[in-house]
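Apart from one protein chain that is not included, each protein chain of the complex appears where it belongs.
Order of writing sets the labels: A and B. Residues in every chain begin at 1.
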Amino acid sequence: MTAVTLHRRYRLPADRTTVAGVAVLAVLVAVAILAPVVAPHDPLAIDFSAALSGPSADHLLGADQSGRDVLSRLIFGARAGLLGPLLVVTLSTVAGTLLGVLAAWTGGVADAVLSRAMDFVFAFPALLLAISLVAMFGPGLTAPVVAMSIAYTPYVGRLARGVALREMSRPYIHAYRVQGWSGWVICLRHLVPNVVPLILAQSAINFGYALMDLAALSFLGFGTQPPVPDWGAMINEGASALLQGAMLPALVPGAAVVVTVVAFSIVGEGIADRVSGRER
Amino acid sequence: MLQINDLTVRLAPGQAARPILDAVSLRVAQGEAVGLVGESGSGKSVTCRAVLGLLPRQTAVSGRVLVDGQDVLSQTAAGLRDLRRRRVAMIFQDPRASINPVRRIGDFVTEGLRAGGLPYRQALDRAEGLLEAVGIEDPRAALRRHPHEFSGGMLQRVMIAGALAAEPDLLLADEPTTALDVTTQAEVIAILSHLRTERGMGMLFVTHDLELAAAICDRIYVMYAGRIVEEQATGELFARPRHPYTAGLLAATPRLESHEPPHGVPGRPLSLAESPDGCAFAARCHLAVERCRERRPVLETLEHAQVACLRAGEPVHD
Partner (left out) sequence: MTENVLEVEGLRKAFGGKTAVDGVSFSLRAGGSLAVVGESGSGKTTTARMLVGLEIPDAGRIGVEGRDRSRVPRGRRARLARAREIQMVFQDPYLSLDPRISVSECVEESLRLHFAMDRQARQARRDELLERVGLGEREAAALPRRLSGGQRQRVAIARALATEPKVLILDEATSALDVSIQAQILDLLARIRRTLDIAYLFITHDLALVRHAADDIVVLYRGKVVEAGPTEQVLAAPQHPYTRLLLHSVPRPGWDPVQIAADRRALQEIM
């Protein structure tokens, strides 16, 4: 029996929910990348004659107050909707893993300092941070992304530290020391690669949260600026349409946020299960 | 007292090639101590838990588990509760994982008594007596303490006290001393054997350690890959093992009193993904012949023993 057939034989049956989550995300990413191709209209094209019209053959999900096509705005909105969280998750994962593993590996005073620093950031309200950064950088994607990256780093950092400490107590790490490897090599070659999969699982879940937080900031007017389509901003703009009896302009981006967040959570859980199933 | 007939437990097809338990039959008479010995994955713990109706999820189960003539597997939830509360008690491997850490020792020991309708005061008095019986100093004070204030050995004694509280007829012990130090193990086993004999309880003692089983059991079943391969009274089993696997286990166990160094059994135990046509032990057996790999042996009576080996009747064993 070769290693490959062994692998197949023992592999757990893929969890259907996870597969569905991955499929949803794949569609989302494809749509975001191919937005100009798949969107039926220009998301910025104003057509007052169609304002607040319900679903029709021309506007599948209706049009907003300015008569812009909701579906097209939704499709283009996926770009900012996914790019923002992607940046946040990438930055916070890298920074958090570095800080967490460093704290665990060095221990002692350095650990105490790093852990307290992370606690401090943790305790600082993320929204306040975002608003002050907007004051510094001006509105747009930069300030919210930087703010959220900073705010998310301690979450990742704490997890990374915890996982690293657990791995470090395992004899394989001791065995490498006894073999004569230097601390740095052990840390980078053996500790980090065993810590990262669990962090990535958490980061996938964080992706959903970051998307929600960024949408909230856009909703409040601190994020992506109009007329660039963004789900959070769309919900905001759609709020007044709600009063005029048109549900879709607010409901559609809201549903998109929920579906995406849930999909990321499912995928994150799926990765976590996979990783822990592989543990022993 | 306890009778298991043809108990078969299998996972969903595709998840495992062979059943976890394959037609396991065993019995424990009133007041008898019976050992169930096997290595990891042999199914000994699953068998033991089945007596309390605790079977792994998503498994197909057939066969019967009778306690005092009543079938456990067809019991209702209330019936199972009653069974666990009054007639069968179990001691687990890791006491620290099996006792609720935030509750007091007194609550743990009296739990079953109070559920059985005994008033709290009286239950406490009984618990005090039980803790004294398992050798815990100052039992009155111990009742008020929490599990983390006890060592593993002391906690296992508490667990024994809790198991005895309901005065069960049958005690199930699943590797009760594996997590303990040798000298502590000796003490805990001494207490367990003493109380068991005194109260005339039957016991099914599950262990991977043949020597330990021999020290306290009257009769021993040996399991391999989900099947019982041999059953004999302890003395005879050691003097004349009938199954090559039992003989292999005996030869593999390092012994204080013997000059003979331990010899390993070649190969490794069967995983759930493997299901040979013939005898499950054939691949590791130095006595295996062609038909061992083709035909599956069944448990047969041979003088005072039961053996599942095609060559058991031949003189090759001696």
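Basically, a contact is a pair of C-beta atoms (placed from the backbone, for glycine too) under 8 Å apart; a residue touches a chain by one contact, two chains touch by 3 or more.
Keep in mind it's a predicted model, so treat the numbers as computed, not measured.
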Note to self: Using the document's definition of touch, tell me which of B:Leu131, B:Met154, B:Met223 or B:Leu249 contacts the absent chain.
What the structure shows: B:Leu249
Next item on the list: Taking the full complex into account, find the residue in B:Gly31, B:Gly63, B:Gly116 or B:Pro269 that is in contact with the omitted chain.
Entry: B:Pro269
Item checked: Given B:Asp94, B:Glu167 or B:Asp209, the one touching the chain that is not displayed -> B:Asp209
Check: On subunit B, what residues meet the omitted chain?
Finding: 39-40, 181-187, 189-190, 193-194, 208-212, 214-215, 234-235, 238, 248-249, 251-257, 261-266, 268-269
Item checked: Contact set of subunit A toward the excluded chain (per top definition) -> 1-3, 6-7, 10, 170-172, 174-182, 190, 193-194, 278-280
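FYI, only the chains that are shown with their structure count from here on.
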Margin query: How many angstrom lie between the centres of subunit A and subunit B, each centre taken as the mean Cα position?
Written below: 50
